[in-house]
Each structure stands twice: as structure tokens, then as C-alpha cells.
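All protein chains but one are shown in place.
Going by the order they are written in, the chains are A and B; count residues from 1 in each one.
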């Protein structure tokens, strides 16, 4: 098989439906950032057809720059509209229009979403799905193949339930949620616009048991899982239900793939948890906490607002608001890298002194 | 959406069916620990209606204390029955009855389970399930929606097979097992009372191949997976089948979510493996080994009885019985924390001496 189009195929039209062309005027009108028209071209009637990287963008396409490493590409681009930060605004070619903003990536996300809008629910229940008669499903919900919906489940309008997903008794799902394929949902209440990717497991028993003489004895886990509005959970991640209170994920928080969230965890709003990180039972994250990939947090600790936990970090105690820690056990970023540099010098000089 | 009940809702009656009230007399009779009646109230006729934390328990509810941090709550609680260790028995309020035990959490687990007993199998095969005619399924088994059971599978009485689970040819499942939804089971033999949570993968090929000049060449994996009685495996965990012998998980062992167990691993009884840990091929765990979250063990090593492997530990060689190790590579707990403290002092003093 030949894959000659590799690296060269963004927006394969079989997979990604692009909108019809959008007038520059329309894009500018809906933007909240500064517009600087081309010095030599009129914006009148310019129709933009899509998005592209600086190097391949055509004169009717939108591009952006937010990394100074790629500054050289800016002067050469043919893009009709470029999103840049104020620092680069004077480097925009004279044939290009520009949107100037301190957060070009955000504006890029907004415009890219105009060309590639999210698919809307295609209302209806697939003939192969099994729906309990007591379920309350809004008529504007899309239920795909072989979905199982058990007793007393509620699903709000605009939500999509992917093929082979199983929703156990009494689960409540808000409006405009997107549940992928092969998801298991139990003992859970979801807000609006919650996204669960394929293979997510929500609501299973936490890892709670007493140690007896003759083995382990399970403790009933009688809390739920609450996913607040706009939460997203990545593929194959697992969120256990609470034992003594609810496991709670705050509004807007984003959790990546293969993440483990233990029972009774409380997460504030707009937290980020990157792939393969794990949070042990009863730990609390305040708002805007970031946990990088493969980091691990022990149970019963509290992470302050805006704290950043580095990749592979092992957190064994409370972390103050706004601090940035890394290492296992966790220490401030500065200390971690200073220790490493120090040890390296020490070993080197000891080695030299022997020779 | 408003989630005003967050953190405040244990035992949501929609999700958790509670037993009818239980007479104090009945609870005491089935207990193996010391009972100390209230100094001012008769236990006659007291009916207990449920369990609750010390701070919210009512006079007909059971509570417990096993952490001295919460000792202040003990004197203020209204709980009708409190489980405590001998050290706190004199702090039990006079209006409360008490059960005195050196392992309050175990007694708590037992009593909580009286109020929230495990759901029993609701025998029957759902109309949407696909069962091969050669399968031998006890009539007292519950088979849920869209389950697939292939040729010659055997399932013992009282077992529950969750929606969308696939059981491949010749797999044997004992009595009173609980298999969650979306489980894949192949080349496996399960004892009695085995629990597999949603998304568990059992019996796929181990990661075994020879390296040739023109790529990799798979080695046939012709061992099975044996899960002994009372084993529990957490959501989305993966256990590969053996290549040259069986992969074996000993009776009563508990494995958390997202754990990887390689081919030919042999695990003793009552081991604990916490979330996201991984055990490489052919490694052996003796009985009562604990492996904390995100730890990794290389292949072909042996971990002695009662050893404890710390979180994120990287184990590259045999570990003696009863030892406690942490760090990557693994070292005794003491050494690990001594090294860290030492390095910190060293860097600090070096920094000072420069100033």
C-alpha cells in the first residue's frame, strides 16, 4: 500500500465537511479583535474558502502565526487573511489582511470552527438500539447503533449517543452532549455540552475495601459522578463514582485519554488533565489547575488554584495556588532543574578529580 | 444546570437501593467485635435505618471513626451506633451505642454492606443477546443486552454478564461472577466470585515477537489467563494471556483501573495493584504484595511476600519479602527520602557558599 499523501492531507473532504466560502466581511464582523486591511487589496467581496498553514495557504485562505520560530514563513505566505499577535503585525505582507490579537490561537480556533463546524445531532433512534420504555429522551436526540439505554435515563435535546454506548439506570444527560462509541455510563449526572470520547468508563465502583484476616471486604460505594457543563473526557479514561460523597468534575474541565480519576475526587472549573495522569481518591483540585501527562497525585490532598503539575510528577502533599511543581516527589520547577544541574556538575568534577 | 447537591448527596435513592431498617440487636448478633451499649439509652427496639458520616448521622444511623483527625466530630455526633477503635472508646457520647474493634473500617464495610447489599443476578437472557447453542449457561445467570457468548463457553450460577460484553470460545466462568459492560474475555478461566469492571480486556496476545531482518515475527501465545476466586479487575485494565505458561492472578487479588499485566505474570493471593501500574511479562508476585499507582515492574523478576512497591516506582530487580521500596530505580523508602533530603541540603549549602 502506498501512503504518498501522508503529512500532506489536512481536511480530507471524505472525512471533513467544509462550509461553503465565508465572506471576509462576515469573519471580521463576528470577530472581537482588531482588523487591519491589506495595504494594497480591497477586502470587498473577498470570499475565504478555508484554513491552511502559512506555507501552503492560498490567497483565499486563512492562516495564523503564534510562534516566532515560523516568522520567516510570514513574509512569504500568500494567505488572504492572517491572524497574528501585535509583535508580528508589521511583518504581515501587504497583499494580506490581518487580524491582530494577543491570543492568535484562540481567534484561529474560532475561525477554523466556522469552516469546520461541529456536526449537529441528526435526531432519531437507530432501529438496532435498545431503549427502556421508561427512559425520557428528548425528540431532538440522536441515538446510534446498538445503544443501550436502561430504566429512567433522561437525555436532553441535541445530544448524540454513539454506537454501542451503554447508559445504565437513572443516569441523567443534559443538552447538546456528545457521547462517543463504546462508552459505559452509570451512577452519573451530566450537565450540558459534556463530551465523552469512545471507551470512557464513568461510575464504576471506586477501589475501596477493608483488609480482613481472610481477604478483602468491599465497602459500598454510594456516591455518584457529576460532570458539570462543558466537561470533556478523553478516550478510555476512567472516573470512579464516589464512596462517601460525589466524584465531581467542574465546568469546562478537559481530561485527556487514559486518565484515572479516583472516587470522591473534586475538581474545580477549567482544569486540564493530560493523558495517562492519575488522581487518587478524595483529592481536591481548585479551579484552573493543570496536570501534565503521566503525573500522579496521591489521595486526600488539595491542589490550589492555577497550580501547574509537571509531566510524570509525583504529588504527595498539598500544592499551593499558582505554584509550578515537577519531579517525584514534587518540588518547584526551579529546584528540580537546579538539583539536576548541580548533581551533574558534582559527578563530573568528582570524575575529573579522580583522573 | 445547577449542581447544588454536590458533595452532599450520598446514597441517592434513585441509584442505591437501601435495605429496610435493621434492628441493632441483629447487627450486634452478626458482629464479631465487642459491643458497648449506650450509658443512657436502652438498645431495645432500636431500628437502624442507614449509614452516615459522624457529622450528619442521625440517632438511628450508624457511623464510624478510624482517623484521629476527626476525633472532634465524635463527641458531637448524634449517631445511634458508632464503630471505633479501643483508643477512642471513652470518647463515644453517652447517647450512642458502640462497637469496639482494632479494625473499624472492616466492621464498617460489613455493616454498610448490610444496608447496601450487592445486587443479585436477575436470571434470564436478554432478547438482544447472541448466545451460541453449544454454550453451557446455568439457568440462574443474568445476561444483559447485546452480550455475545460464543461456542462452548461455560457460566456458573449466580453470575451476571453486563451489556455488550463478548465472551470468546471455550472461556469458563465460575459462580457468582460479575462481569461489567463492554468486557472482552478470551482464552480465560475464571473462578468463583470474580469481578471484572467495564472495558476490561482479558486474554489477548502478549507482546511477544522475534526481531528479523525484515521486521518483527510474532511468537504464538499459547497460554491462558487464569483468574482465581474473588479476583477483581478494574475498568479498562488489560491482562495478556501467557505465551509459555498461563498468566495467573491469585485468589482475592484486587487490580484497579488501567493496569497492564503482561504475559506469563504469576500473582499470588490477596495482592493489590493500584491504578495505572504495569507488570511486565513473566514477573512473579508472591502473596500479599502491594503495588501502588503508576509503578512499573520489568519482566522476569520476583517480588517477595508482603512487599510494598511505592507509587511511580520503577522495579528492575527482585524485591525481598516484606521490603518497602520506592523511586526509579527502586530503593528502600528510607534511602529514597534520605537521598532527597541530602541533595536538597547539599544544593542549598552550595548555593549559600557562593553568595
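In the analysis below, contacts are C-beta pairs under 8 Å (C-beta built on N, C-alpha and C of every residue); 3 or more make two chains touch, one makes a residue touch a chain.
Being a predicted model, the structure only gives us computed values, none of them experimental.
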For this session: With the full complex in mind, choose from B:77, B:144 or B:192 the residue touching the hidden chain.
Result: B:192
Problem set entry | Listed residues B:125, B:166 or B:301, member touching the removed chain | B:166
Exercise. Which listed residue, B:35, B:207 or B:333, touches the chain dropped from view?
Worked result: B:207
Exercise. For subunit A, which residues lie in contact with the unshown chain of the complex?
Worked result: 1, 3, 6-12, 14-16, 53, 103, 105-106, 108-110, 112-113, 115-116, 128, 144-146, 162-164, 180-182, 197-199, 230, 234-236, 251-252, 254, 256-258, 269-270, 274-276, 293-294, 311-312, 328, 340, 343-344, 346-347, 350
Exercise. Residue-wise, where is subunit B in contact with the chain that is not depicted?
Worked result: 130, 146, 148, 152, 164, 166, 168-170, 174, 182, 184, 187, 189, 191-192, 199, 201, 204-205, 207, 209-212, 215-220, 222-224, 226, 228-229, 236, 238, 240, 242, 244-246, 248, 258, 260, 262, 266, 276, 278, 280, 294, 296, 298, 312, 314, 328-329, 335, 338-339, 342-343, 346
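The rule is short, and it goes like this: only the chains that are shown with their structure count from here on.
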For this session: Indicate the whole-number Å distance between the mean C-alpha point of subunit A and the mean C-alpha point of subunit B.
Result: 29
